[in-house]
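Only one protein chain is missing from this complex, and each of the others stays in its spot.
Per-chain residue numbering starts at 1, and chain names A and B are given in the order in which the chains are listed.
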Amino acid sequence: MRTFRMGGVHPPENKLTAGCRILDVDLPREVTIAMSQHIGAPAICVVGKGDHVDRGAMVGKASGFVSANVFTPISGTVTGVGKIKNAYGMPVDSVTITATEEDHEKDAERPLWTSALRSSDDIAAMSAKDIVDIIGEAGIVGLGGASFPTRVKLSPPPGKHADILIVNGAECEPYLTNDHALMLEHPDEILAGVRLMMRGAGVDKAIIGIESNKMDAVRLLRGRLEGDKSVSVMELQMKYPQGGEKQLIQAATGREVPSGALPVDVGAIVQNVASAYAVYEAVVFGKPLVDRVVTVTGPSLSGRGNYRVPIGMSMAALIGIAGGIPGDSGKIILGGPMMGRTIVNVDAPTMKGVSGILILPREQSARGDVYPCIRCAGCVLACPMGLEPYRLSLLSAHSHWDSAEGEGIANCIECGCCSYSCPSSRPLLDYIRLGKNTVMAIRKSRSVQK
Amino acid sequence: MNQLLTISASPHVHTGRTVASCMWNVVIALLPALAASLYFFGLGAAVVILTSVAGCVTVEYAVTRWMFHRPATILNGSAVLTGLLLAFNLPSNIPVWIVLIGCVVAIGIGKMAFGGLGCNVWNPALVGRVFLLISFPVQMTSWPLPIVNRLNYTDAVTGATTLGAIKMSEMSSEAVAGASVDAGMTAFSVDTLQNFIGGVGGSLGEVSALALLLGFAYLLVTRTITWHIPVSMVGAVALFTLLIGGDIMVELLSGGLLLGAIFMATDYVTSPMTKRGMVLFGAMIGVITVVIRHWGAYPEGVSFAILLMNSFVPLIDRYVKPRKFGERRRVR
Partner (left out) sequence: MSILYAIIVLGGIGLLGAGILFLVSKRFYVKEDPRIALIEELLPGANCGSCGRSGCHDFACACASATSLDSLVCPGAGDEAMKKIAGIVGLDSVVTRPMVASLKCGGSCQVRPAISEYDGASSCAILQQLGSGTTGCPFGCLGCGDCAEVCNWNAIHIDPVSGLPVVDADKCTGCGVCVSKCPRHVLELRPKGPKGRRVWVACSNTERGAIARKECGAACIGCMKCEKACAFGAVSVKDNLSYIDAEKCKLCRKCILACPTGAILDSGFPVSAKEMAEIALSKQKNNN
């Protein structure tokens, strides 16, 4: 079984919601749509207070090449335009839409996006640009967590050419099962989405990488692919961070993305399976990205499972559907436990990039006592990027940004393997992330000066 | 919710591996060797090991408590480990007071003077051992014979170690005829099997290669250490011995080579941080060991070799870097 070569750890999987069917969440009465749900420039609000919007209408328009449209998942009236606290407590530009009883009933009775908008002949006749345009219009971003606009990834910069599409079904983060559930329930749609993305990007080969703890999904997808040479399913050894872009490319193709370069420099494009599903829906049904599958999980959560959630619904409401916040909660994390971020404001809306909500009990939330480094080399051996976390962390803590840059701090993918494996519980990644962000800012100002 | 949520940066999970678990794992790995030393040296071994462990723990407690005014760190097992390793490097008939001096030097000077666990440059147990070797050369090099001395302590019957005997014969033959190393080797016949199981005299912990290898297997299985240092060190000794035409099995199984390779050179604090660095470090120790054994004044050179290379660890860490992902090698 293949995997990436350097470092990596194997945290307990804790896939508590594996095998849970995807449950549709009822449309909420109120949604809040953040303008910046992706990497890049925030969308520009195109509605005003008091406007009535229909389900699926655009509320924010992409404001540049690296940007994405945002849409409303419900019909209703715009009741607020302005700063709303996001999950981390920071004010962000958002639009709040409230549905009246009438709107709500209308949405419930009139199903949208269930019959094909485009016939299979139409789709077959589309050019690559048509497909990429539809993906861009639908506001699709990478649904694995980084939220990079999919359209941008599918259009390589001039002079560069991709020859392979790698579809990320690794789901190496513990606890999360949203991609797994999607692969089990919508294999055909995902494969159709993959083929559409291949056409959009002009590549003739695709590999779907899936870790070996999801053999049911591997078998299912392989069964649907018999006779198809262009798309293959690759079983990957379980190792974190397999889902990291560079790691996945190496595991699937053996190619190594040079430091500082993009995947397309080695001819690869990486997309998530959930994005493939969204692409399928956008092209066939004309559906913008207004919902996604979210794993709501936690050891003490009673109603944990995989939910199809309207994007913009409050997280408190979503957790309420999943049984409510348990009394012993210590941390609420957006994403998985290795890379997810802790939140303080559960009333904030869900966003495109939220793949999971993990609620850890208090006894699992505390970090261990910090001791001096015993130079065990655990972090160096665990680093999948071949860096020396102990040194980077020390350099950052003492603000030696130049040296940190020289040691390759900008290559860090923030996977957390170093902090995870440190026996002294040192906050290695805390400082490295700080150093990386600082070095990136310094580089930016340097290039501006030039 | 009755209590506040916690915020912290990712990752939010941890292996559960702690400093204490690492240290106690090494202590567990030393248990076969401990059993072997008790079997071969009986009373003497028990007295020396108990004194050494108790001494090291006491010194560590005293220093952290009354000099550093920090919470005591004895529970993390590093002092116990140092005590065990120090004892394993001593002969079984060594007087208690010498052992205690060794403890003070090992923990007090070897470790705490640098700031405690994680800050020391040299392996504390070896600092203690080498201090004793230089200060009390007679007591440190009279090796009680195994098994026959089970009930004796300081009144044990002593004999030569394999390497000691080789060195002696080497020196005498050199004095007489200026013979080569090979002459010295052949002058003393060695039973490899005995050497492997532990029938030949020596320091407490080094007599049984079998017990040490059991411990090595445990350390590898629990991923407490990686193979790089022990394998490169033993490999370098084997290769170098082959090169100069010595008896490989004697070199590998005699003296403190395995004890040093598995338990002393792999000490986290005083070994390099990268795999490449570890291999270089181990190989250099192996080479220096053979050089001391064959051309030096001492019959055994593992401790000196390790201490010498410990000094080079900061330099190795500075210049021997892991290969970064995406560096140099470009596929396509």
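By our rule, contacts are C-beta pairs under 8 Å (C-beta built on N, C-alpha and C of every residue); 3 or more make two chains touch, one makes a residue touch a chain.
A quick note: this is a predicted structure, and the numbers were derived from the prediction, not measured.
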Hey, which of A:A57, A:A366 or A:A410 is the one touching the hidden chain?
A:A366
Consider the whole complex, including the chain that is not shown, and state which of A:L225, A:V344, A:A410 or A:I442 touches that chain.
A:V344
Among A:G64, A:G89, A:G223 or A:G406, choose the residue that contacts the chain missing from this document, as touch is defined above.
A:G89
Omitted-chain footprint on chain B covers residues 4-9
If the missing chain were put back, which residues of chain A would it touch?
83, 85-91, 341-344, 365-367, 397, 427, 430-431, 433-434, 437
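Note that only the chains that are shown with their structure count from here on.
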In the complex with chain B, residue positions of chain A that touch it
6, 9, 11-12, 174, 246, 254-261, 266-267, 325, 327, 329-333, 337-344, 358, 360, 362, 364-368, 371-378, 380-381, 383-388, 390, 408, 411, 414, 416, 419-425, 427, 429-430, 433
Contacts from chain B onto chain A in the complex sit at residues 1-3, 5-15, 17-19, 21-22, 76, 115-119, 226, 268-275, 278, 321-327, 329-332
